[in-house]
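What you see is the complex with one protein chain gone and the rest in place.
Which chain is which? They are A and B, in the order written, and residues in each are numbered from 1.
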Amino acid sequence: MTLYDLANPTFFLKLVRRVLPWLIGACVLVSAIGLYMAFFSAPEDYQQGNTVRIMFVHVPSAWLALFCYGMMSVSSIGSLVWKHPLADVSAKAAAPIGATFTFLALFTGAVWGKPMWGTWWVWDARLTSMLVLFIMYLGIIALWKTFDDPAKAAPKIAVLTLVGSLNLPIIKFSVDWWNTLHQPASVFRTDGPSIATSILVPLLVMALAFTLLFVAMHLSAMRNEIFRRRIRSMRVRVAAKAPAAAAGRVVGAAGVAGGN
Amino acid sequence: MTSQKMICQGLSCERGGRRVLSDVSFELDGGAALLIKGPNGVGKSSLLRTLAGLVSASAGTIALEGGREDCRLGEQSHYFGHLDALKPALSTIENLRFWQEFYEPHSLPNGTGAIFPDLEAALEAVGIGHTTDLPSGYLSAGQRRRLSFARLLSVPRPVWLLDEPTSALDAASEERMLGFMEQHMQMGGMVIAATHLPLSLANVGELNLSAVQGPAGGSDATAEDTQAGMDDWFYD
Partner (left out) sequence: MTGSMTNTRDAAHWARALFIREFRLGVRVGGGALIGVLFFLAVVTVFPFGVGPDMKMLARIGAAVLWIGALLATLLGLDRLFQADREDGSLDLLVMSGRSLELVVLIKCAAHWCATGLPLVLAAPVLSLFMNLEPVAMGAVTLTLLVGTPALTLFGAVGAGVTVALRRGGVLLSILVIPLCIPVLIFGVSASTAAVSDFAPFKAPLLFLCAISVLAVVVGPVAAAAALRNAGD
């Protein structure tokens, strides 16, 4: 119940209003640094040439795609355990953003794949896992859209999100297994701890920029969702123009004691 | 303990983003009935569903004194709503037998069990004894309603929550149903019925649900209530 007091919508909106400009500023700054490093300071790959620079968008997108699902899962726990509306809003707002990052990871993967493998799509283990994640995101978004009442949708979608997060590692594992079974030579073997500092630093900077972007977008999406629900709530009230609630008063009778 | 008492205090609930009950209180002794009255849409069904535990209350308490302490009220109640909970593909007696075997019986405070523990007798009592082995899909609306009511007669539970119990019934069936309610009350049971028809029962009280001002319109006391619902949270 203290959560109710801590995070009431007015307080939250005030917080968003104050924090958002700083976040956007920081995001622009870090992105500029990251992009500069990615394009000018990071070396070309001796095999892939300039195409390797796609990695600076691709890898952070993939990270954020997973991070966003994690965010949704934490919010889902919040809406199931504490039944806090802000957690519902957070989970709902995160879904389209996560789907976008997942799409970005898939899209850059395809663009990267074309010069490398000569085809837009290969059933690489990571790309395939990303595709499954994308379908899960789209399913969750479709589910949000199908329910009329977001308050009823929230606990159900939270359950599904959590089952999904339990399943994600299993999906990842099974897809890896499937992949090694069918094509033993994986293409993405250049990364790992052996990655050169000249590549790693811009990558981390870009990851930070993407994270800031995510936080900024998530907060504004949450703000929009709160506004949307306020409108909904006002409309419901208009529809129920007649006084909304009923109070009970007992008219005394045998065997029934009067209430207060 | 030979008698029970239901105490309901300050019950509030909301459905579909709208507060439908606020601060409903009443007490009901064993052997008595309570008729919930009020115009359409005032929350009669919601009150019954809240008592049954199907809708969670946003505030307030419900207790059955003298009942099983480890069970919520809903678990010791029969809920007889608009839907008959019958499967057309099962025969009449299969439908009834399932609920008898599935439901945990809660005998009434004086130890009496079901009014008709025998299924065939229960069907006979509600006037559909001849349909025992017929698929319940062949039954008319009134017969289905009576079959559904037979569930209340074959499993003992101290509290009956009835939502428009006499709808789709003819005068004779209604009479019979009232008789069973009387019988249930004489055994120490309680009946809570939402209806806008006068049910001629003895020992009956009325709870008039009337519309009151909802939390809208800047009533700060409600909006700042920590128990306020989701909608109030967004309305703020």
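The working rule: contacts are C-beta pairs under 8 Å (C-beta built on N, C-alpha and C of every residue); 3 or more make two chains touch, one makes a residue touch a chain.
Values in this document were obtained by computation on a predicted structure and should not be read as measured data.
In the full assembly, the chain not pictured is in contact with A, B, by the touch criterion defined above. Among A:S41, A:N167 or A:N224, the one in contact with the hidden chain is A:N167. Note that of B:L11, B:L28, B:L86 or B:L162, the residue touching the chain absent from this view is B:L86. The residue touching the chain not shown here, chosen from B:E94, B:E124, B:E164 or B:E182, is B:E94.
Remark: the omitted chain is touched by one listed residue; of A:L15, A:L29 or A:I135 this is A:I135. Checked against the full complex, the candidates A:L15, A:A32 or A:V159 give a single residue touching the omitted chain, namely A:V159.
Residues of subunit B that touch the chain left out of the display are 15, 49, 52-56, 71-72, 74-75, 77, 79, 81-87, 89-90, 94, 97-99, 101-104. Where subunit A meets the chain that is not shown, the touching residues are 80, 132, 135-136, 138-140, 142-143, 146-147, 152, 155-157, 159-160, 162-164, 166-167, 170-171, 173-175, 177-178, 181.
Following the convention adopted for this analysis, only the chains that are shown with their structure count from here on.
Centre-to-centre separation between subunit A and subunit B, using Cα means, comes to 43 Å.
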